[in-house]
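Only a single protein chain was left out; the remaining protein chains are all shown in position.
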Amino acid sequence: MFLIKKIISSFLTLFLVSLISFTVLKVIPGDPLLSKLGTEATEQQIETLNKELGLDKPKYLAYVDWISDVSKGDMGESIRFSVPVNNLIKKRMGVTMNLALLSMGITILIGFPLGLFSAMINKKRGSDIISTINMIGVSIPSFWSGLILMMIFGVYFKVSFKGVSLFLPALTLALSRISITSIYLKNIILEELNKDYVKAAVAKGRNKNNVIVTDVLKNIMLPMITIISGLFVKILAGSVIIESLFNLPGLGNLMVLAVENRDFPVVQALVLYSSIIVISVNLFTDLLYCYVDPRIKIS
Amino acid sequence: MKKIKKNLLIGVGFFVILIIVIIITKLFSPYEVTQINISNKLTSPSVHHFFGTDKFGRDIFTRIMEGGKIALYVGVLSIFIGLLVGCSLGMYSGYMGGRIDEFIMRIIDAFMSFPGILLALMMITAFGAGTANTIIVIGIINIPHFTRLSRGETLKEKDKNYTLSAITRGAGTFWIIKNYIFPNIRGKIIIATTLSFGVSILTEASLSYLGLGVQAPYPSWGSMLRESQIYFISSPWYALFPGVFITLTIYSSNLLGEYFREKYNSKG
Partner (left out) sequence: MKKKIVTLFISLFLLGACGSEKVSKENMVPSNKIVVRITQDPDFLDPHKAVAAATGEILFNVFEGLIKIDSNGDLYPALAESYKVSEDHLTYTFKIRKGVKFKNGVELTPALVKKSYERFLDDAFPANRIANEFKKISKSIEVNGDEVIFELKNANATGIAAFMVGIVYEENNKIYGTGPYYIDSYLPGEKVIVKKFNDYWNISEVGNIDAVEFKIIKDDQSAIMAFQMGEVNIIHRLFAGYEDMIGKNSKLIKGEQNLVQLLAINNNAEPLNNLKVRQAIQYAIDKKEIIEGASLGEASIVGSASSPIVKSIYNKDTENLYLYNIEKAKELLKEAGYPNGFELTLKAPSNYQVHVDSSQIIKEQLAKIGITVNIQEIEWGTWLSEVYKNRNYELTVIGFEGKPSPYTTFSRYMSKDKRNMINFSNNSYDQILRKISTENSDDKRIELFKEAQEILTKNVASVFLQAPNYIVAINKNIDGFKIYPCYVLDLSLLNLKK
């Protein structure tokens, strides 16, 4: 019952999202045809294309048409590029997913051990330094660190190995999330340390760090999953700037292009898909929690 | 305790020093913010120009300080919007409960499932770029966070005994909010404010970096970064300072956030 309720509310949210994006976009000054054709178009071109693309219909009609198309899976055609939106998205999805996965891999590979380590040495000598480094890491804007990395690896040391075109952006994106991820993990572990079983184990004489590694980690699988799902969403969002900075042909870059070109069909499709991803990820996390710990259903 | 006080010191200290330098620069700088002197372009830091000059020969130090003023201005105002609207909405929603609560939270959820930069992008393109719109847009992005926060706290307080007894005694909604709910939220809100301040600064810098925030020739740290990209190799100081200042400002906000978190929270 709870499951069904959750799914329905997700759909409702999705519907709202599409409505909001549609409304906002239709308010935007500037029309997509003008963006495509520029200052040299003839009136006849604008007229015939307007009709062809159905841009002269009243807004509510257009919205209804769009919804009915979408439910069939037809996201329409990009006004700027004259190709089906789904094709555009399909071609670019790989790049963004690869970027996201690589970034997540790097973030987790570095961030988790870092978080674990800082939890272990909490309140001891080195922990201040790590906290400070993390704090600074969280504060550096990604487009700045990306620039610096580009200069270091692109110009000063001319690095070239397989996949370098994806590695640099992934590293930049990862750098912006590593600090916060390690902070989250550290906090979770520290909270867990307050629990009874840990206190009992330590009282019995076991080494605290040993307890962390063998018992605590097992028990925080769920919060870790929350961290990972949150990480995924934040990295997808970060891809907008990173893809623009590194000129990667991914979905983030497509979004910026589409907004600049007033390419409604593309923007709406991207907004819808990204919302679906975010909502699904949240739903999945919620469900996982319920599955593991039935007590949570009540809240 | 000392470590925590250190956060407060550095955090507040940075802002105080920044504001003082901004004011001094405004009063005493020999250079105008937009004053062009092409023959003097791209000179490295010197006694005449602490941070060097940019591609139009403008004094970078003066522009950084003006950028600081703009960043603080945008940050404070947008937080204000987020705070005011967000908390009112959240407390109202939590207190009223039922259908109204569902409806409001549904919309808030919808906004939160948008990555912030996407929302900002769309709204800026709809309403136009510029400082005023940037403040509004970032304010709107800040609202959901404060709404969730205050709603959560309101829900907790709503069912407490003293609240219920106050209601039976005939106390008005506003009175209850002011005297029971608000004092308990205060700490969390302050924490959220400092952290959101950092996010607002970053969002403003990102928007200006993309060319959609504060417009030329007014200097935003983000747009200065964008301008300086071309010259990164030949004139590295040009891109160095905006980035450093953005980082320091966000860092200081986070430090303050840490301080308040320790102060108002036992668990963190």
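Labels for the chains are A and B, by order of writing; each one numbers its residues from 1.
Operating definition for what follows: a residue touches a chain if its C-beta (ideal position, glycine included) is under 8 Å from a C-beta of that chain, and two chains touch if they have at least 3 such contacts.
The structure presented is a predicted model; accordingly, all values stated were derived computationally and were not measured.
Colleague: Just list which of the chains on display the missing one touches.
Modeller: The omitted chain makes contact with A, B across the full complex.
Colleague: I'm checking contacts with the chain that's been left out. Which of A:Leu166, A:Ile183 or A:Ala269 qualifies?
Modeller: Only one listed residue reaches the unshown chain, and that is A:Leu166.
Colleague: Could you tell which one of A:Leu19, A:Val83 or A:Ile129 touches the chain left off the display?
Modeller: Touches the omitted chain: A:Val83.
Colleague: Contacts of chain B with the missing chain: which residues?
Modeller: Touch with the absent chain occurs at residues 34-36, 38, 55-56, 125, 128-130, 211-212, 215-217, 229-231, 233-234.
Colleague: What residue numbers in chain A mark contact with the hidden partner chain?
Modeller: Touching the missing chain: residues 28-31, 34-45, 48-49, 52, 78, 80-83, 88, 91-92, 94-95, 97-106, 108-109, 112, 150, 154-155, 158, 162-163, 165-167, 170, 213, 217-218, 244-247, 249, 253-254, 257, 260-262.
Throughout what follows, only the chains that are shown with their structure count from here on.
Colleague: Residue numbers of chain A touching chain B in their complex, please.
Modeller: 9, 12-13, 16-17, 20-21, 24-25, 27-30, 128, 135-136, 138-141, 143-144, 147-148, 151, 155, 187, 190-191, 233-234, 236-237, 240-241, 244, 255-256, 259-260, 262, 267, 271, 274-275, 278-279, 282
Colleague: Can you tell me which positions in chain B touch chain A when the two form their complex?
Modeller: Within the complex, chain B touches chain A at residues 3, 106-107, 109-111, 113-118, 121-123, 125-128, 198, 202, 205-206, 209-210, 222, 225, 229, 232-233, 239, 242-243, 246-251, 254-255, 258, 267-268.
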